[in-house]
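The complex is shown incomplete by one protein chain, all other protein chains being positioned as in the whole.
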């Protein structure tokens, strides 16, 4: 592995851990709101944080997945869950703008890191962008499945779209010759900005008339 | 790889793409009826079309799955989703017999292609028939999970049964010495016929009394 590849890998690692921590907190909060017990809070935090990356790793052939090989991933997810459980009763109200911002940040981190890793494993750019999207939205989808409700990201909101857009921007940037880190930052900011502005401005994609 | 194996592979490929397109349309229509937005329609079409084959590939050890390695699978699924979205408002009513027929065709294609591929990977015939069934019914199962309802194929209807029957007929035909393509056609027709007649005649399997 060249030094550049090593740097890319350690960059992905840092992004992954930060996103893992943020998503674990979100998953744990959803579990708390649904009245889950302590273990359920940990499990939902854990699942939301790691399922996207684990699924991506299985699909691109990185087996065992990073989150299984490396105990720091589950440990980070559990830390997020325990922290949430401990603080939940003290700080019942977290301002919604902060929640949206943190979630958008985690989404951006996962989308970019996921697409990067897929590219590193030789997946073609189109599918790599999808893998980035999956990494970003897999956790929230599983959370809703576990809460027995239609995944919110499928029904409404510019969420998966933001992840996909960020991944595409990053990949196009790379192919235009930008240094990988610069492309990653621009892609991540695209995802973050699109997501935050979409929430703020109530942007939505067109829908079918339904029944 | 011998020429016969190549022909088998390209035959599987054609079956897979056709089934992918049909299932993507079905998944997209279900998403449209549930009021999903444009991205949700694409995602559900994509998931319904590809999850069965992707799961099969992971289980039989064909990693990365074909639908990840080969961009033509996701592209076909997206084409089905976009087409559905574009035409949905113009052709609100699709006659139910046509829907049943198309769905039965896709089920047959996936069941046979799935069982063929499992055999090619050295999976034993009994499990290969199950893999064919999984390929056929995985998409519809995930669709119902995403729509937060009990998978219809588990509760009623001769659906998975038709897929399993078609796969078994194909495998038995091969073991009786029929050429692979002939066995595939007979198996596929068995699945298609059983499914269509079951819907038409309201056939159902015995049920437990429930609660």
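The first chain written gets the first letter, and so on, giving A and B; residue counts start at 1 in each chain.
We adopt the following convention: contacts are C-beta pairs under 8 Å (C-beta built on N, C-alpha and C of every residue); 3 or more make two chains touch, one makes a residue touch a chain.
Being a predicted model, the structure only gives us computed values, none of them experimental.
J.: For the chain not shown, which residue from B:15, B:123 or B:170 touches it across the whole complex?
T.: That would be B:123, which touches the missing chain.
J.: Decide which residue listed in B:14, B:99 or B:204 touches the omitted chain of the complex.
T.: That would be B:204, which touches the missing chain.
J.: Quick one: which of B:59, B:100 or B:186 touches the chain that's been left out?
T.: Of the listed residues, the one touching the omitted chain is B:59.
J.: Provide the residue numbers of chain A that touch the chain removed from this figure.
T.: Per the touch rule, chain A residues meeting the hidden chain are 31-41, 43-44, 54, 58, 63-65, 68-69, 71, 74-75, 85, 88-89, 92, 145-148.
J.: Contacts of chain B with the missing chain: which residues?
T.: 58-61, 63, 121, 123-124, 126-127, 130-131, 141, 145, 148-151, 153-158, 160-161, 164, 204-211
One rule holds for everything that comes next: only the chains that are shown with their structure count from here on.
J.: Report, in whole Å, the distance between the mean C-alpha point of chain A and the mean C-alpha point of chain B.
T.: One centre to the other, that is 30 Å.
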